[in-house]
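In this view, the complex is presented without one of its protein chains, the others remaining in place.
Entry: chain A
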Amino acid sequence: MDKSTIVCRCEEINIDEIESAIKMGAHTFDDIKRITRCGMGPCQAKICTTLVQRIISEYTDKPLSDIGPSRMRMPLKLTRIGVLAGNKESSSVISVFSESASKEGETKND
């Protein structure tokens, strides 16, 4: 793979940026996340987790099984603020019409 290959699609972070963070002393996925924003985007590291673990493993010569994932954060999946705020007018269930009429991206594929 090329060093410029994108690993984190949400934040457009490539292999080279991740390796630079490791060179700076980053040991874990979370360290890399804080330096590069890798895994901080809307998918919450669902796409890049194993890719980043593999880079850390190769770079540090540790078995893949020893490399942990990033810390999972509530709410795990995009959730509307209105839902959590307890506003009766909004809810996690939205109509098919408004769903197709809006461009939600992530949420409707689940």
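Keep in mind that, in the parts below, a contact is a pair of C-beta atoms (placed from the backbone, for glycine too) under 8 Å apart; a residue touches a chain by one contact, two chains touch by 3 or more; residues count from 1.
Definition applied: contacts and distances are computed from a predicted model.
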- Query: Between "ABC transporter permease protein", "Sarcosine oxidase subunit beta", "Transketolase" or "Dihydroorotase", which matches the UniProt record of the unshown chain?
  - Reply: "Sarcosine oxidase subunit beta"
- Item | Sites on chain A contacted by the missing partner chain, in the whole complex | 25-28, 30-31, 34-35, 37, 40-42, 44, 73-75, 78-82, 84-87, 89-90, 107
